[in-house]
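Note that one protein chain is taken out, while the other chains of the complex remain in position.
Every chain is named by a letter (A and B) in the order it is written, and numbering of its residues begins at 1.
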Amino acid sequence: MTPPSQSFGRRSLERYFRLAPVTVPLYAILIASLVGAVFIIGAGSNPLTAYAALFDGALGSPDRIATTIGRATPFIIGALAVVLGFKAGLFNIGAEGQLLLGALAAAWVGTWSWLAGLPAVLAVPVVLLAGTLGGLVWGGIPGVLKAKTGAHEVITTIMLNSIAAAFASYLITSRDPILLIDQAASTPHTRLVADSARLPALVTGTGLHLGIVLALALCVATYLFLKRTTPGFEIRTVGANKDAALYAGMPVQRTIIVVMAASGALAGIAGAAEVIGGSSGYLTPGAFTNIGFDSIAIALLARGNPLAVVPAALLWGALLSGAPLMQVEADLSVNLVRIVQALIILFVAADAIVRKLFRIRAPRGAVDGGPATFSRGWAG
Amino acid sequence: MTDMNEIAPSNHARPRAAVLELEGITKRFPGVTANADVDLTLHEGEILCLLGENGAGKSTLMNVVFGLYRPDEGVVRVRGEAVSFGSSADAIRHGIGMVHQHFQLVPVMTVAENVVLGKEERRGPFLDIEAARRNVRRLSQKYGLDVDPDAVVGELSVGAQQRVELVKALYRDAEILILDEPTAVLTPQEVVEFFGVVRSLVDSGKSVIFITHKLREVLAVADTVVIMRSGRVVSSTVVEGATEQGLAREMVGRDVGFEIEKAPVSPGAAVLEVEDLHVADDRGHLTVAGFDLVVRAGEIVGIAGVEGNGQRELVEALAGMRTPQSGTVRICGTETTHSSPRDVENLGVGHVPEDRGKHGLVGVYSITDNLVLNRYHSRRFSRRWLMNRAVMRKHAQRLVAEFDIRTPSTEVDAATLSGGNQQKIVMARELSGDIRLLLVAQPTRGLDVGSIEFIHRQIVDRRDAGVAVLLVSAELDEVLTLSDRVGVLYRGTLAAVMDRGDADRDTVGLLMAGGATG
Partner (left out) sequence: MATVDLPGRPAPARNVPARASVRLQSLGLFFLLLGGSLVWISGHVPVEDVTLVFGLGDLAPRIPVDPPNAVLTIALLYFVAGGVALAHRWTGRYATVALVGAAVLAVPLILILSVALGNVTQTNLLPLLTEALRLSTPIALGALAGLWCERAGVVNIGIEGMMLASAGIGFTFYALVAGAAGGPWLIVAVLVSIGVGGLLGLLHAVLCVTYRTDQIISGVAINLLAIGITSFLRRQVLLPLGVGTGVTLSAIKIPFLSSLPVVGQTLFVGKPIFFTMFVVVLLSRVVLFRTTWGLRVRSVGEKPHAAETLGVNVVRIRYQSVVLGGLIAGLAGAWFTLETVGSFEDLMTNGTGFIALAALIFGKWRPWPAFGGALLFGFSAALGSRIQLLGVEVSGFPVPSQFLQALPYVVTVVVLAGAIGRAIPPAADGVPYEPSR
């Protein structure tokens, strides 16, 4: 037996090495920006001007900062959904579709007339609950399919994304029969949700609404849930070693279904909160495209940590909200930001490259705390 | 004893040329020196046994010879010529062939495809599979190795797979054959047969390095024995005149007791009752078919048998991890045929699974978490959904001391520990509660002698305290050492159950091969 004092010393050392991976994403951002600069030069612009405009557009004034945070809100919740899946060894690429289903449910329930008579403290939770259920169902389907038939969630969720998009397009645009469409509108969109069901804005005119508080609360709750509770322990065990979870008497199949459904539910909340918190209060066809896919990238950037999701999502929001100013000032397509984002993910995932370039030691005494490994082939 | 000793060792008086010489081989891995300054000489037509316990560095040394590892220091000479292998392809080109302990065969491909892989004959742009078939048939006839070139390897028995491995090496014209623990998967009778094959190889001019940790095999087959301990060669002698005791002392570095002290057996009430059990494996084949057994409190029932005769499915079914097709299982009078692992565990059953890396541990979890892997939900460690970390940590510290788990702290990941310490974590968790039945599968696989002794002691202590123990092991010696009664599993049924006193190696070995006695 090791004396307690020595074991304490070792533990803080352990903790240091577990923290070291934070440096990898930082360096990844640096390299991605450098490679992005090559594209900027190729397009005939000055990288310094472009990046300065990007920064200015994202954080140049209090209102811009608020916009950035508002932009990040659905990313935080969406990425949290993906992280929850990671923890159980599931790769939920379906956040996109689940988020859309949540948004549809909120846009539908939010127009129910009896909601208008309720106080906001009751009406808002009802609509959020509807969004949760919408996402829960859409996330539960691949969960059940995986648990019962072994169909890999990566493909089923991608297919369900396309199905959700077609379904949403039908519900929003159909005039024969009339479903969710606002007949008075010139371009198709859903009817306006009741005022009592709207999430109040925090800084008017910036898209920052009360949803950010919900997002932060969900992050902390998920973190504590995974770390401190027995279901959280079960989820992490299923993710780390499914066979050991089975051996330990954990309900593996049920955990897979529950986690996929819960992950979908979180994505659904993200969609619902945007419908009732966004400036319009209705849903248009093609709205929220890519939020779900961006959430995956953010979850990877956060290396599967529910708390690290917040800074990662803020970075993402900043890149996207700064891009239009960059387009104006440096005459560059906003899509440059997409390339930089893809490169960030690439270098975070291929951390071996970053470690080699910057001579960062691999964490010792611990199998790296990065996102779980998914490459177990198609049958697992 | 067996009739192994009847095979006469070849005449090692004749002076012969050295075909393989190792000089000062050192191989380091991060944190360990696996081989330190190793010298070894193999002569033509010689059978050299490389003896050492698990972890002594035997396999590492042979992987160096076979070109899979590059030595940090030292020289390898083949027929006097210094060589430096970049890959196993170079070793093969120098006439070295290796049969690995874990067969290096592609299960979904045929025997012929496996044999020619990497050294294929072509016809135009295509693979000449006809030539491959011919070659397999020719070699199997020449050396008496019965294999069908068109059989799919995954469907062959382990014995046949081993013959495929030998054909693979011979197809590459290997003159020096390295056999890494080749007998682990064979019945005692098959071992004798296998030694006959090795003899005939040597008689046709090949030289053989035979890696083992079994003393009996050294005495039966070797001309020379090289003993390794902690990465070093501690002895290198001719076998003639050596004794098991003497070899054991050099292998372990101290005197080793072959017997374990046990209180006289006094079986109590029936704890585990199994009737006509049928269990299917993952592919749906019934690998346990009509298994009956009763295990009583205070006795150890050992199940011997060649691996793949249903051991895994049997233990998993008893532990609730696999639903039987039919039959009944009762534990302490409660029927558990269709119970979940959790229900079984709640009846007071400890289960040491055969694959600790797959089932027994979560590598990325701390020792603390692993020690509550299947107890986290008990009232002791959690209230409703909230886990009590402080109690779990205290529990871990107590067990780490009690089971002598060598670790800097209870918070390091289990994957960073040695195999012996990992197994001690599993044992600590499964033996620590208030248990009435202990299911133990392959408890000492891959462990060093010290850990083996410790784990055997723990199992016997539980039995002495009145726990019913079902031990399943492919190591016949382990079954014979620990058990009060011995059963043999053959093709999913219990070929026999006998008192330890009636179980000798020959009888049990014959049953393992499917022969009936009586």
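In this section, a residue touches a chain if its C-beta (ideal position, glycine included) is under 8 Å from a C-beta of that chain, and two chains touch if they have at least 3 such contacts.
Just so we're clear, the structure is a prediction, and the values are computed from it rather than from any experiment.
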Out of all the chains shown, which come into contact with the hidden one? A, B
Among B:M98, B:V192 or B:I211, residue touching the chain not depicted: B:M98
Full-complex contact with the absent chain, from B:V234, B:A280 or B:V294: B:A280
Which is it among B:L117, B:V158 or B:L347 that touches the chain not included here? B:L117
Touching residue (missing chain; options B:T323, B:N346 or B:S378): B:T323
Chain A residues touching the chain left out here are 39, 43, 91, 93, 145, 149-152, 154-156, 158-160, 162-163, 166-167, 169-170, 174, 176-177, 293, 296-297, 300, 332-333, 335-343, 345-346, 349-353, 371, 373-379
Which chain B residues would touch the chain omitted from the figure, given the whole complex? 63, 66, 68-70, 87-90, 92, 98, 100, 103-109, 113-114, 116-120, 122, 125-127, 168, 280, 282-287, 289-290, 310, 323, 325, 491-499, 502, 507, 511, 516-518
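In the analysis below, only the chains that are shown with their structure count from here on.
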If you average the Cα atoms of chain A and of chain B to get two centres, how far apart are those centres in Å? 47
What residues of chain B sit close enough to touch chain A in their complex? 319-321, 340-345, 351, 353, 358-365, 369, 373-374, 376-377, 382, 385-387, 389, 397, 400-401, 407-413, 415-416
Which of the residues in chain A come into contact with chain B in the complex? 1-2, 6-7, 10-11, 14, 228-231, 233, 237, 240-241, 243-244, 246-249, 365-367
